[in-house]
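All protein chains but one are shown at their positions in the complex.
Take a look at chain A:
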Amino acid sequence: MTLWMIGNMAAHSVPSTLKRLLFAVKYSPLQSRCCAVQREAQYSTISIPSEKTFDKILIANRGEIACRVHVKMADEAVCVGSAPTSKSYLNMDAIMDAIRVTGAQAVHPGYGFLSENKEFAKRLAAEGVAFIGPDTHAIQAMGDKIESKLIAKAAKVNTIPGFDGVVKTAEEAVKIAQEIGYPVMIKASAGGGGKGMRIAWNDEETREGFRFSSQEAASSFGDDRLLIEKYIDNPRHIEIQVLADKHGNALWLNERECSIQRRNQKVVEEAPSTFLDPVTRRAMGEQAVQLAKAVQYSSAGTVEFLVDSKKNFYFLEMNTRLQVEHPITECITGLDLVEQMIRVAKGYQLQHTQDDIPINGWAIECRVYAEDPYKSFGLPSIGRLSQYQEPLDLDKVRVDSGIQEGSDISIYYDPMISKLITYGATRAEALGRMEDALDNYVIRGVTHNIPLLREIITHPRFVSGHISTNFLPEVYPDGFKGHQLEADAKRELLASAAVLYITAELRSAKVLGTQRVASTPVECSHWELCVELGEERQDVEISKSGTVYTVEMDGAKVEVWGALNLASPLLPLTINGTQRMLQCLSRDAAGVIVLQYLGTLFKVRVLSKLAAELNSYMPEKVSEDTSSILRSPMPGTVVAVSVKPGDTVAEGQEICVIEAMKMQNSLTAVKQAKVKSVHCKPGETVGEGDLLVELE
């Protein structure tokens, strides 16, 4: 069992302001378990009390990542500057200062930011501070996409055909793309994952992709080099976790299936993959280890592969750091990767051999993002977490997050709220738990992607394992529209809303305390209501007997009972004998009740029969014509404005570019028109719904 000393800095004294903090952590292997973070993940590693450890480790990262590196409450925190990452976590001078101030002996970089920055590793080495990660040499070799492929080829690792070199101009990009043959993929050389990655199917898209990717590369990594390579259609993204020490030992810790992505960023991951057979798994694992050994890799790393439908696999890249999705590997192998990284950095040999590495059960990770899944499967949203409750009371659920109730989600970082991990003996068990965990997860104040996550993990294609990186666009060709209710489910939803309404009505009629004029008690156990969902209106009859409500509609009966606490965001109900966890987001005087049911938010309106009848006379209020107005779909910074008043734009022409959460989004005209006025300028910060450009 591992243990990380929990510091005494209470959570509330870490201000959720623009101050960026670094965490300095005292590390010592004591015999106890870390709370919350590792519930039920029965790690097999045995801490050896005699092993000498680092006294103080600096975690050069933020919230969720710093916490994963195990200390919700660090002993010390250092502010490294203002919110834009280039001024804080990417600011090496500030971080080096932080190291000196805290006297840290080692630095864990987390992931992202400086985790794969060879300059940073070099500077640490110069100061005699241990970098918890691979050697500079390996970072350099694998960090360069071109070099890494050459090394991979030399190490007899399968690589993607049509691989080529660094690109400097748009025209050069087009030439290379043509040589490789479309489709091609364009991305930042320095960037990991899907950041800055764009797919081009023709010359024009190549030029556009070049422009975006190079800008993004510059803003996020301070390195505008690009990479173009053959794009494999319909692939799976499967990666192998490797772990190596400084003594030439290396292991592969099985795979992670990361095919569910949106805009090339992972959304749902699982381990193991439903797709790999033991032979393929071993082949991939061995190639991954060959690569690690070829660069004298030490520490934890990930070798990413694209796998086609015939189980051919191609090396994509190697990430020389801890991955966001590492917890699922920890779940099924029982290894604590962070602990192993620290041991390796201190110079110890691996404790395990390849035969010790099991696949125990199944683990799923959902990335809970602060974003609106109804817009391109997720455009960033911001706000303050007015209510926040993780489903930690559920068995075999792990939540890695760096936020708490009251935290602000700003436009400056990745919009990830948390990683939600569930574990089970079988995949079905893990998926069932994930459903429960998502239903029990309370997030208020920002729009989040739980509706999408829950739809994915319950979708027949996902459940059957028939997935690829194109899963989302294939399953939702017209965009994500939320859960589509079937007749039974709809009745359950309407019945729940009606019962909630009646509960509130009954309470309003019960006045406590003394009054001079006595109240007339409302003694009613039968109601006739009308429930509206979208355009649909449904008459319902409700009768109450004891604590059970029977709701009749359309000749069908729905029985509802449960803890109807009007103050609680969670609404555990038993509906026709099945336990359901609904959430109530709001309830207003005009009968509008917003419920989260099966992951999706539904706005239901409950009215008395009379009110519903009279409501039909109420005029519909006209909303503004949006085709001539361009509003910001998300909060962010205006990077470029491509038009000025008087210009004529064609349908689909770029009007401006908004950068949010490190992604650049091109906003285009929906019709041909003349630009009437421009309300934004480059560099400006805009909020969601802010007017950007008006057309005539």
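Criterion: a contact is a pair of C-beta atoms (placed from the backbone, for glycine too) under 8 Å apart; a residue touches a chain by one contact, two chains touch by 3 or more; residues count from 1.
In this text, contacts and distances are computed from a predicted model.
Matching "Propionyl-CoA carboxylase beta chain, mitochondrial", "Vacuolar fusion protein CCZ1 homolog", "General transcription and DNA repair factor IIH subunit TFB4" or "Sorting nexin-1" against the UniProt entry of the left-out chain gives the name "Propionyl-CoA carboxylase beta chain, mitochondrial".
Only one residue in the set A:Q178, A:N234, A:Q349 or A:S386 touches the chain that does not appear here, and it is A:S386.
Across A:E172, A:E286 or A:E405, the single residue that touches the chain missing here is A:E405. Touching the missing chain, out of A:A126, A:V279, A:A487 or A:M618, is residue A:M618.
Summary of contacts with the chain left out: across A:V511, A:V548 or A:A650, the touching residue is A:V511. In the full complex, chain A makes contact with the omitted chain through residues 11-12, 14-17, 19, 384-388, 404-407, 507-517, 519-522, 565-568, 589-591, 607-608, 610-611, 613-615, 617-619, 621.
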